[in-house]
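Got a structure for you, written out below as structure tokens; questions coming shortly.
Left out: one protein chain. Kept in place: all the others.
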Amino acid sequence: MNRLRAWFLAPSWTVVITLFLAPLAIILGYSFLTRGVYGGITAPWTPDSYQRLIDPIYLAILWRSFWIAGVSTALCLLLGFPLALFISRSGARKNIYLALVMLPFWTSFLVRTYAWMFLLRETGLVNTILQKLGLIHSPLPLLYNEGAVILGLVYGYLPFTVLPLYATLERLDRSLLEAAADLGAKPWATLTRVTIPLSAPGIRAGAILVFIPCLGAYLTPDLLGGGKSVMIGNLIQNQFTTARDWPFGAAVSLVLMAIVMVLLFTIARGEGESLL
Amino acid sequence: MNRRHFLFGALASAGFAGCSRDQRPRLNVLNWSAYIAPETVPKFEAEFGARVRYGTYEDNEEMLARVMGGNSGWDIVFPTSYIVKPLLANDLLAPIHRELLPNLVQLEPRFQRPNWDPDLHWSVPYMVTAAGIAYNRKLSPPPQAWADLWDPRLRGRLTMLDDPFDTMGACLKKLGFSVNATDPAQLDRARAEAIRQKPLLRAYLNAEARDQLVSGDILVAHMWNTTAQQAMDSSPTVGFVYPAEGYAVYPDATVILRESKHQELAHRFINFLLRPDIAAANALTARTTTTNAGARKILPPAFRDNPTLYPAPDIVARGEWAITLDPATQRLRDRLWTEIKAA
Partner (left out) sequence: MKRARGAGLAVYAAAAFLFLHLPLLILAIFSFNASRFTIWQGFSLHWYSAALHDTELTDAAWNSLIIAAVATLASTVIGTLCAYGLWKRTSRPLAGSLYLSLVTPEIVTGISLLAFYQWIFRFLRVQLGMHTVILAHVSFSIAYVVIVVIARLRTVDPTLEEAALDLGANEWQAFRYVTLPAILPGVIAAALLAFTVSFDDYVITSLVAGVDSETLPMVIYAIARRGVNPIVNAISALIVLGFGSLVLISERLRSA
């Protein structure tokens, strides 16, 4: 058995080592080098890039990214939970509803972000309708701000909370809920005291699946933020292109990775095993 | 079983289809988007029996990211003048052989010996752009100077360019300094100005601002003259002005990358671009100012006398050519730009 298993795992190991771990190691190396005169990398080795990071301006960017990611995750969980609850109770039509939830996911993320660009502009549909209805007199600045970024992120990642929540809710032991009702609990109390705590694994899985990509988001703040809300993803991209400061960009990337790993270990310690 | 065979067959035939190769010599040209006349490449292909792969980019940084490694596969790119030196410093350029470019004489005198490459040893000027203020003519009084872009009445209806050199340049000019300033004190004051302006801004946008100006989403935009001209072509409500304090001018140049395996063909392409009729067609399509004197003579009068693209001499005198900054200043400016964007 072990021989076959070794053969089966070898291709994955090869890909993971050469195309994932080795590149990360190279980036680690870059973060300790110095920026070349007009870009690129040269010696000497120095922890300079990391020291530059301890600066209010970059900490502010980090904080803003946490804030946006956190709000987006919370919204995704809040909006996704009732939907997952509904689907888990819908009996035979479960698969149709699940397919409906996943359908936007099958379309391009870029397209879904662009859809909001289209809708939220001053001359876009939302403003046009509101004005036609007489609710507002001049267009609202809906695009190019943090709110638009959060909306774009929530829209893009909502399916990522619905699925794990649904998976957990579906496996919930109904008899527990009946027991709570028998003991005199009102439906709302059952929800908050029994259902939600029991769906903690699903909540954790969903939170991780949304929070981390949102933290490193690049496209959404780029297209919907109007260049005004810089998140870590934009900072990294900026260092590798406009600023041509690879060592600093590498340092920021690794700090981001470190944060991600800390989050994984603390929150999702069991989830990785259950997923894989 | 049948499904698998079909899938396999489909993939195999797709693979074979991609394998059939064209025997003509290939040239890979990477240029700014909407910066060439549609007939230019087909004409070149027909006349020289070559095949051209033509790619585009939106800004210098995108182009740099692609060619920095030295093995991108591109033969010709079109950097803005102040990017030529960094490309050279990173050993990415192939020398220009003037004897292969008989059409060089067509260039205007001021571009025969440009400040970034006086002997034209590494680059050949292509076209020129400048940054100014585009606005909706309904605005009264219309903006005349950079200082007008700090007017609180414009709140939420104003955009600035998402480009560190341009936006800091505008702030520097507003303060009366050079766009190429290196003094940290001056740069810091420019940063402060930009941050002061930020609450008024709708967004930092480049070409995206064009449609918004035309549709009325915004009233004033910091814009390159070519983009502004495109906006004015779509709508008579848009106007353009070169600010009173002065403005930055960006000639761009054609360069051959050292990695290119078709340097002779590349020279022929550049020579082709220098032909007056070709250069004129390119300038007309891209709505830009040409560096080619021969082309300028044959441009239609309405275009040649266009004040946005071919302004009067006193306005031209106010323009300041952007130059390559030394690495320390560049690093400081990058940091200040990050501060502005993150504020």
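Points worth noting:
Going by the order they are written in, the chains are A and B; count residues from 1 in each one.
Following the convention adopted for this analysis, contacts are C-beta pairs under 8 Å (C-beta built on N, C-alpha and C of every residue); 3 or more make two chains touch, one makes a residue touch a chain.
Quick caveat: nothing in here was measured; it's all calculated off a predicted structure.
Checked against the full complex, the candidates A:24, A:59, A:176 or A:262 give a single residue touching the omitted chain, namely A:24.
Residue in contact with the omitted chain (choice from A:61, A:165, A:180 or A:215): A:215.
Residues 3, 11, 14, 18, 28, 33, 53, 55-56, 58, 65-66, 69-74, 206-212, 215 are the ones on chain B that touch the missing chain.
Interface with the hidden chain, as seen from chain A, comprises residues 1, 4-6, 8-9, 11-13, 15-16, 19-24, 26-27, 30, 79, 82-83, 85-87, 89, 97, 99-101, 103-112, 114-119, 121, 123-125, 128, 155, 158-159, 187, 208-209, 212-213, 215-219, 223, 232-233, 236-237, 240, 246, 249-250, 253, 256-257, 260-261, 264, 272-273, 275-276.
Keep this in mind: only the chains that are shown with their structure count from here on.
On chain B, the positions that touch chain A within their shared complex are 61-62, 64-65, 68, 85-86, 89-90, 156, 162, 164, 198, 201-205, 212, 215-218, 327, 330-331, 334, 337-339, 341-342.
Against chain B, the residues of chain A that register as touching in their complex are 35-40, 57, 60-61, 64, 121-123, 139, 141, 143-144, 225-228, 230, 234-235, 238, 240-245.
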